[in-house]
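For subunit A:
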Amino acid sequence: MTVSILLFLPIVAAVITALLKNGIAKHAALFFSVAQLVIALIFLSKFVPDASTQFVIDVPWISSYGIYFSAGIDGISMVLVLLTTVLVPLIILTTYQHQYKNEGAFYGLILFMQAGMLVVFTALDGFLFYVGWEAALIPIYFICALWGGENRIRITIKFFIYTFAGSLFMLVGIIYLYLQSPDKTFDIHNFYKMTLDVKHQSWVFWAFFLAFAIKMPLFPFHTWQPDTYTEAPSGGTMMLSGIMLKMGIYGVIRWMIPNAPLGFFHFQALAMILGVIGVVYASIIAFKQKDGKRLVAYSSIAHVGLIAAGIFAWNIAGVQGAMIQMLNHGINVVGMFFIWDIISRRLNTREIDQLGGIAKVAPRFAIGFLIILLGTVGLPLTNGFIGEFLLLKGVFDFSVQHYVNLVLAIIAGLTIIFGAVYMLRMYKNVMQGETNPLTATFADVSGTEKFTLCLICVLVIALGIYPQPILHISEAAVTQLVNQIGSKFTM
Partner candidate 1 sequence: MDKYIWLIPILPLAGFVINGLGRNSLSKSVIGFIGSLIVLVSFGLSLAVFFQVKSTGVPINVNYFTWFAVGALKFPFAFLIDQLSAIMLLIITGVGFLIHLYSIGYMHDDEGFGKFFAYLNLFVFFMLLLVLGSNYLIMFIGWEGVGLCSYLLIGFWFTNPDYADAAKKAFVMNRIGDLGFLLGIFSIIYVFGSIQFAEIFPKAATMKSGAGPLLIITILLFIGACGKSAQLPLFTWLPDAMAGPTPVSALIHAATMVTAGIYMIARSNILYTLSPFTMELIAYIGLATALIAALIALTQTDIKKVLAYSTVSQLGYMFLGLGVGAYTGAFFHVLTHAFFKALLFLGAGSVIHAMSGEQDMRKMGALKGKIKTTFTTMMIGTVAIAGIPPFAGFFSKDEILAHAYAHSPIFWAVGVLTAMLTSFYMFRMMYLTFYGKFRGTHEQEHHLHESPPTMTIPLIVLAILSILGGFIGVPEVLHGHHELAHFLEPVFHKSNEILGEHHLSESLEYALMATSVVLAFAAMAYAYMKYAKNGSVPVADTEERPALTSLSYHKFYLDELYDFIVRKPLDWLSTFFYNVIDKLGIDGLVNGIGRGTIETSKGLRLLQTGNVGFYIFIMVLGIIAVLLYSVFGLTKI
Partner candidate 2 sequence: MESLTNTMHAVPLNHYILLSTIIFAIGVMGVLIRRNAIVIFMSVELMLNSVNLLLTAFSVYRGDATGQVFVFFIMALAAAEVAVGLAIIVMIYRNTNSIDINVLNRLKW
Partner candidate 3 sequence: MSTFYFIAFLSIFFSILVISAKNPVHSILYLILTFFTFTIHYILLNAQFLAIVNFIVYMGAILVLFLYTLMLINLNKESEPVKPFMVKVAGVFGGGILAVAVASSLKLIGASNPVLLQNPDLGLVKNLGKVLFNEFLLPFEVSSVLLLSAMVGAVLLATKEKEPKAA
């Protein structure tokens, strides 16, 4: 049993779905994505949580360049595979209320994108990684541009060009590593073994950093993100924010730091500062946002900034925090965008100031909103807490060890205050207060919506109460990776 099943099924599914008629396509897509989830769970059940890579497939691909179709799952990948396979059916569920024209294409693209992302998360070959990276980008571009809002054309092309720009630099970095590798392959373990000097590693670091920083996005490479999230159809936004940005984070953990540790440690402080600035900066911007989706977009930047900072701290707490936070952020942000999707579908507006009092007419919706919100602000016993706790601890340890004492940790920690400020402000203006003519007729959630919302809420709480199983999956792999890099290059 190799990981290839997981990689090829969605492609087949995408083709089949794309050929189906409206009305059937969404069910087929849901079916396939659930099948995918089941397969992932089977993998999980057979997965041995040690540091090894399992279910490996390794066949020659482009022999003249030493390129192999080489993929496998270790603890780090497993978490992300889970994230992808859990979120995709969830996202498909959230779009159930929409009647997209040319539905087959829409869901086909989503499934194709899933394939690309799974390739990214499992690839053990640099070339394959890059191919998956781009293969995930094309479908989302079309999803956003075909089914997006008014300004979609301008904004999506910017998004595409921007992220493509970053990834091309990464490609150069990968090629460079390949040419330096002793036996001329793109094998990641081969890359790990190399010892370039600081100068060259710095170049490699920047090549990767650009790609990942844009993808995440990290301040100041983030400006494509709010626009794109706002314009994209909700399913696309969820794919982007829920799963796709994790590609960048995953890349940092798997590809950037281990491949250029000296380069990374050379710029660690800078990267850290960027992450932390992102947290505060995006949070502050989120204060006064009028458009709900845009607000969530900025909050996502803040969260990702914290995740990045946790990874850049490069200790077990930080990286483990990032691992679990990736999963949790995925669930929460999908939930948040789902909330806004419901609102905008009913009321045709996302202007926070035009809303109010919805909690009064739609109590079930309000509860769902509140639970997801609490997850987002990281309240204990919701999923957001563990991640934030570990991330902040990672940042804290880093900042104590690196002679800046608590400054970085305090600034990063502001996220828990600012997060509460903008989220509660949004909740207050949208849900609380008296109803107005627009919101008075707001229908409470029911049917699929209710089911989906419940599912998200259950995930939020369940992962908050007992996160250890998830942490356990990646623990060995993360520990080994961190120790390996850390011990080889302690400064």
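These made the cut because all candidates are chains of the complex that A comes from, given by their letters.
Going forward, a contact is a pair of C-beta atoms (placed from the backbone, for glycine too) under 8 Å apart; a residue touches a chain by one contact, two chains touch by 3 or more; residues count from 1.
Because the structure is predicted, anything quoted here is derived from the model rather than measured.
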Contact as defined above, complex as supplied: which of the candidates 1, 2 or 3 touches subunit A? 1
Any idea which subunit A residues touch candidate 1 in the complex? 158, 161-162, 220, 222-224, 281, 284-289, 316-317, 320-321, 357, 359-360, 374, 379-381, 385-386, 389-390, 392-393, 396-397, 400, 406, 409-410, 413-414, 416-417, 420-421, 424-425, 428, 431-434, 466-468, 471-472, 475, 479
